[in-house]
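Complex shown without one protein chain; remaining protein chains in place.
Read from first to last, the chains carry the letters A and B; within each, the first residue is number 1.
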Amino acid sequence: MRISHSPQRLLTGGIGFALLLMAACGTSGNQGSTSKTLVVDKSFDMKTADPGREFEISGSIVVKGLYDTLLTFKGSDVTKAVPSLASSYDGSSDATTYTFHLRHDVKFSDGTPLTSADVVFSFNRMKNIKGNPSFLLAGVTTTAPDPYTVVLTADAPNTAIPFIVPNPALGVVNSKVVKANGGTDAVGADKSDTAEPFLDKTSAGSGPYILQSFSTTSQVVMVTNPKYWGTPPAYSKVVVRNVVAATQSLDVQKNVAQIALDLSPDQASSLGSNLQVQQSASPNVFFMFANANPSVSRVTSNKNFQDAVRYGLDYAGLVQLAGKGAIQAAGIIPSLFLGALPQSDALTRDLTKAKAALAASGFTNPTVTLEYPSDITVNGLQFQPGAERIQANLKDVGINVTLAPAPVASSLANYRAGKEVLGYWLWGPDFPDPSDYLVFLPGRLVGLRAGWAAGSDPAVEALGKQAETTVADSARAALYQQIQKELDLHGPIIPLFQPGQVIAASNSVHNLTSNPTWTIDVASFN
Amino acid sequence: MLLGVGITFVAFVLTHLVPGDPAAANLGQRAIADPAAVAAFRAHYGLDKPLPQQYLIYVTNLAHGDFGESQQSHRPVRDDLAEYVPATLELASTAIVISLVLGIGLGVTAAMNRDRIVDQVLRVTTLAGVSMPTFWLALVALYIVFFKLGWAPSGGRLDPGQLPDAHVTGFYTIDALLAGDWATLTSAIAHIILPACVLALYTVSLLTRFTRASVLEVLGNDYIRAARAKGLPERIVIGRHILRAALVPVITVAGVAFGSLLTGTVLVETIFAWPGIGQYAYRSATNLDLPATMGVSLFVAVVYITVNFVVDLLYGIIDPRIRVG
Partner (left out) sequence: MSLPLALTRPLSRRQRSAVGSAWRQPLALAGIAIVATWVVLAVLAPLIVRGDPLAQDFPRFLPPSPTHLFGTDGVGRDVLTRVIYGARISIPLALLLVGLSLLTGSLLGSLAGYFGGVVDEVVMRATDLVFAFPTLILAMAVLAALGPGLQNAVLAIVVVAWPAYARVVRGLVMSTRGADYVNATRLLGASARRALLVDVLPNVAGPVLVLATLDLGAAILLLSGLSFLGLGARPPAPEWGSMVATGAQTFNFWWVGTFPGLAILTVVLGFNFLGDTLRDALDPRTSRDIRQRVL
């Protein structure tokens, strides 16, 4: 019984073919219009477009384009804050009072003028919502003596304020519009503020872009703000898309996206020459620690054991494993910031010294557990390869390391509680000032996680207090360098490396710069 | 009813068994150290109450159609579901349509050419089809079709920056058709073709094999021989008699397959950046977003039960030997 081709099947085949044809036509870029669109591929950690709640990498790219801050940074230079909404500022000599003089010509996207009342509202709202960025203004009060002056008063000397203010989370919102849509800056805003859904649909800022559509899973679309007070940006439409790193490399090679932000150095190495690839050291610092708390581990709290680890690690090898663009972290403060240690001060491997220190500790062939997060990728790097290398390095010294990875949601618990025997983590800067790194001192946030209780090293703690109250940048830098040298040689926390940060872009994007605070400023490209 | 309660309970227990703190997964490195921020987070999501109370609150809210608020997207889980379900539905529907058309067609061909080359080839290829690791196929397809050939886009539902037309069905293709927007329609079709084909491979193979078996069964029946003896053209014999008889069990299989497609798209959605339920479920599970995970599990379980129940009913109707329950 022969079967004749049933008409159904032919029809199906025909439709299928037609669809494929249409598909092929549909994909050839639809940028034929005169507007310039910029497509940025990012692996999303997007949660919100509300500046009062936003404190993620993806979010900061978006919020930076929608809202303005009092001060900003020029390009990638984070050692000096330059005027934005404020045309000038002065700081008191004791670093407790900062006065900002606002421009008179700034208008929001709805045409209303921006005044100090909006600044006060935005800052207080962010503080009282008690979300992720609220700590930035901890202990800081915002007041407005007149419509174009804003005063920030800190209850303790805070030299970081000019470096905190440029953060997109301190973007100024249109207070009238936000209040009309459920926003409040009063104490208790963590329960009473309901403006987030509104701000996730419509932006209420003065920035070069306004929000057209927002999704935490697919894409965010921004278009030019017609009432923008500054120079209009070159790209009239910006799309930030959620794409995994592997596909990003394909997208950027086919010019489906113009910028890819999450490539690892390996992925970047295989890109063609018709793309510009910026590989620089990222401000994230990967470090490990040996718990200094004797009740957690008698082994790791032993100072000689810590030295054995310190001199047993192959820093150069770890840097190489991290890929192109990575550098060794000479101290816990990344190379881009004020007060960073020069590379010449970095620790180096000394196997003989390490073995001697282990012998002096009295422990032979000790076995310790190294805990680290198994499922996060930072600058294209996972923790597993580094952990395996650390295990191999310490084996050379005579220390047996058991690897204990766990998903970040569960491993964070042990880490925060200071119970990890050996830990391998990273710190991303909250703001580009060395004072962010005081958390590594004894008795402070990260110090405690490494079992370093207050009083463990009075010398370095005193230096820390001094650095907090010193205002002059040169004096501060010297103090922080001293602190780091002390930490490197005697502390339980050992800085390892700064990974390479890769930004791949099509050659059509000019003036490509990256900034640790907001990764990229889409309005600055042309 | 009991099943419904059982499901909510199992979902609740499983998601809360996870050894991890949702606050840790959702707050930043500084906020987590700030007791006020952590307290605010826990109060907002009701995590500061004892577990049994949390369960009761959850179930009561559920009765009112409130699935809670997602810790990742900060909006009601119901809204999240409303956004992601149509995406998966569109993908699964496209896949099932492709599967039905190809599967039935190939199955009939194989049956009518029993044990000949065509049949043998199809047998091997369909076996290969059900043996294929979907995630690997998706990656290979993406690389070859998008990167090397440039025939299909790399992911997402539309081109970058393109917005869908007015929401009628949530299917970007249908909505564009209704709005008469040709550009969006072609873009939506271009984006759905590849993931739908990858998803469909398994089901096509399955349906081909099942159709073949079903048609062979029918072919042995007397009334077919009678129809042929009457001199009816082969096309009519196939169309009117064979297919109609053979397709009924096949359709029920397709129904079950649809249920699976709807709920088993995690891998394909992740690779093709398709913002659907599968991707949502995976993200919620790994980020310890408890309300979202529970919401998705419940929704998916309900869909699955409904589809299976409908199929059971249909089967009971077709084949009197099998009774439901």
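Quick note on the criterion: a residue touches a chain if its C-beta (ideal position, glycine included) is under 8 Å from a C-beta of that chain, and two chains touch if they have at least 3 such contacts.
For clarity, every value in this text was computed on a predicted model and none was experimentally measured.
A.B. asks: Who touches the missing chain here, A:110, A:266 or A:345?
C.D. replies: Within the whole complex, the residue contacting the unshown chain is A:266.
A.B. asks: Any idea which of B:89, B:206 or B:227 touches the chain not displayed?
C.D. replies: Looking across B:89, B:206 or B:227, the contact with the absent chain belongs to B:206.
A.B. asks: Just checking the interface: what residues of chain B touch the absent partner chain?
C.D. replies: So the residues of chain B touching the missing chain come out as 2-3, 6-7, 10-11, 14-15, 17-19, 123-124, 127-128, 130-136, 139-140, 143, 147, 202-203, 206, 209-210, 213-214, 216-217, 249, 253, 256-257, 259-260, 263-264, 266-267, 270-271, 281-282, 285-286, 288, 293, 296-297, 300-301, 304-305, 308, 315, 319, 322.
A.B. asks: Can you name the residues of chain A that touch the chain not displayed here?
C.D. replies: Against the left-out chain, chain A lists 245-246, 249-250, 264, 266-267, 270, 321, 374-375, 384-385, 388, 405-407, 410.
Operating definition for what follows: only the chains that are shown with their structure count from here on.
A.B. asks: From the C-alpha centre of chain A to that of chain B, how far is it in Å?
C.D. replies: It comes to 36 Å between the two C-alpha centres.
A.B. asks: Could you list, by residue number, the parts of chain A that touch chain B in their complex?
C.D. replies: 1-4, 6, 8-9, 12, 19-20, 22-27, 29-30, 37, 39, 47-48, 53, 55-56, 130-135, 138, 190-191, 196-197, 200, 212-213, 215-219, 221, 237, 239, 241-244, 247, 250-251, 253-254, 256-257, 375, 407-410, 412-413, 416, 427-428, 430, 445
A.B. asks: For chain B, which residues count as touching chain A in their complex?
C.D. replies: Interface residues on the chain B side: 18-22, 24-25, 27-34, 36-37, 40, 43-44, 72-75, 83-84, 101-102, 105, 108-109, 112-113, 142-143, 146-147, 150-157, 159-163, 183, 186-187, 189-190, 193, 234-235, 238-239, 270-271, 273, 275, 279-280, 283, 286-288.
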